[in-house]
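Heads up, one of the protein chains got dropped from this complex, but the rest are sitting where they should.
Here the chain labels run A and B in written order, and each chain numbers its own residues starting at 1.
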Amino acid sequence: MKRQLDNLAILAVILAVWQGLYLYAGDVAISSPRTTFAYAWGLLSHAPFWSHAAATLLAFVYALAISAVGGIGLGLLLGLRRFAGDVAEPVIASLYTIPKVTLYPVMLLLFGLGLSAKVAFGVIHGMIPVILFTLAAVKNIPPVLLRTARALRLRPLETAATVLAPAVMPEIVTGLRVGFALTLLGVLIGEMFASQRGLGFLIINGINSHDVPMTTSVTLLVVVFAVCANGLMLALDRRVHHGG
Amino acid sequence: MSAGGMSAGGTSAGGMSAPPPRFGRAARVMWTRVAVMAGLVLLLEVLCRTQIIKPLTMVPPSVMAGEMLRLVAAGEITGDIAQTATEVGAAFSVSALAGFVLGALVHAMPRVRRAIDPLLASWYAVPFFVFYPLLVALFGLNALPLIAIGVVFATPAMMLSTIAGLDRVPRVLRKVARVHRMSPVREVALITLPSAAPHLFTGLKLSFAYAFIGVIAGEFILSSGGLGYGIAYAYESFENKRMYALMLLVLLVATGVNGVLQICETRLARRRARA
Partner (left out) sequence: MSLGAAPHATLRAVTRTYPGARPVHALGPIDLDIARGEFFSVVGPSGCGKSTLLDVLAGLSAPTSGAVAFEGKPVAGQVPEGVGVVFQEDASFPWLSVHDNVAFGLRRAGMDPAETARRVDYAVGFMGLRDFAHAYPAQLSGGMRQRVCIARTLVLQPRLILLDEPFGALDQQTRLLMGDELLRLWRETGATVLLITHALDEAALLSDRVGVMSARPGMFIDLVTTGWARERDSRIVAEAGFGAVTARLWKSLRAESMKAIGHGA
């Protein structure tokens, strides 16, 4: 009960800060919570918004699929081949610290404007954590589990399926959770430059046409989606870690 | 809660803080890495020179490097560098300080900590860049929105690291402080902070990286001066050579500074690791 009250309190603080900013900066900067909610509701009840949302979702799903499959594949490979993993890991980890925004022009030059560029932006953001978390998961499998598999006389395929896979699963799920958020970020930014469709485009377009309620509402909807999705994945993450 | 998923410390072999490896596996790993990177750069150079990659798409790495050095030497981009550096510096200092103070406060108030836990856990799920336009509308098209995003991005990382560091001060060390009858100030200065130092340093490292990313991305998206803007402008003016030169500069600065911070962090962790 106390926890729910505290959560409500946090929500109230956020709304208060928002209202405060509105009062300080006025209609030209940000729309009030009430206006925004009404506008957002309006957006959600009409088709045009959803066609943009669908465009974002399409790019996002493609990017996530590539990040997940590619990320897990590479992570497994680098984790199992210890030398390659040791060589590659610091390089991949340092990719985190590069402002990938600076690579966007290269993406645009390589992929042109449109869906492929958006997907590419998403992938360069989202694949890195998936690779790193998978790699770490494989490296950190306690050796005693492998010895146990041998002591139980399991065949190699059995060992992989019933011991190795479940052992690395929790960390991979965490990697996918982080990758999910970053892929979304990448796709949205991609839409801010490379597209005439999608939620990122709606935001930047709203700015250019001084449509403040539009910008604020779409931002709100995106944030709400991101937070809810992350919440679900956190719950999954916790379940998969089995109290560990 | 992973602060964006950056790992603290690379693959450390454990043991004392060692001199750079000359023999053995660690050396082979390092040299292989150098060789692979050099090979990739060489490959890129060849592909560009032989026009397999068209000049309109990419210029050879040697040209990138040359142009970068020329720009720096000629002082053409000193203003941009100064602007970006100031913004990053401001964002980093504010977020490091605020993150540390807030982290310490939250650590000391368990109820507040529990309350904001879900907030911090979803912080890095939010695509913050969508707030740039709003911030511009609020603060104007100057350095403030950039610094603000840098701070918003970097502060929670410092907070989380501070909290983790303070959490991990072994309870027994606090008892040692009482046995020595230390005042609270002395305890914090001589025991708490040194004990939490590795985590605090990790927080600084992450703070810098996030502040850097936030500022550069902001300059790029908002076209407000600095190196990020320089890249966007060069792209739009079809000045490929200049664009790639600036990209290379940003890349080198990011990798360089973070690399140094990473090495320091690994050394610090290695010296402190209980095997």
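The rule is short, and it goes like this: a residue touches a chain if its C-beta (ideal position, glycine included) is under 8 Å from a C-beta of that chain, and two chains touch if they have at least 3 such contacts.
For clarity, every value in this text was computed on a predicted model and none was experimentally measured.
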item: Visible chains in contact with the missing one; value: A
item: Listed residues A:S51, A:T148, A:Q196 or A:S209, member touching the removed chain; value: A:T148
item: Touching the absent chain when the full complex is considered, from A:S51, A:N140, A:T162 or A:N208; value: A:T162
item: Absent-chain interface as seen on chain A, which is shown; value: 142, 144-145, 147-148, 150-154, 158, 162-163, 166-167, 169-170, 240-244
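Methods note: only the chains that are shown with their structure count from here on.
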item: Whole-Å gap separating chain A and chain B, where each centre is the average of the chain's CA atoms; value: 19
item: Touch list for chain B against partner chain A, complex; value: 2, 4-7, 10-11, 28-29, 32-33, 36-37, 56-58, 111, 114-116, 118-119, 121-122, 124-131, 133-134, 136-138, 209, 212-213, 216-217, 220-221, 228, 231-232, 235, 243, 246-247, 250-251, 254-255, 258-259, 262
item: Residues of chain A touching chain B in the complex; value: 3, 6-7, 9-10, 21, 24-25, 28-30, 83, 86-91, 93-94, 96-106, 108-110, 129, 132-133, 136, 174-175, 178, 180-182, 184-185, 188-189, 192, 200, 203-204, 206-207, 212, 215-216, 218-219, 222-223, 226-227, 229-231, 234
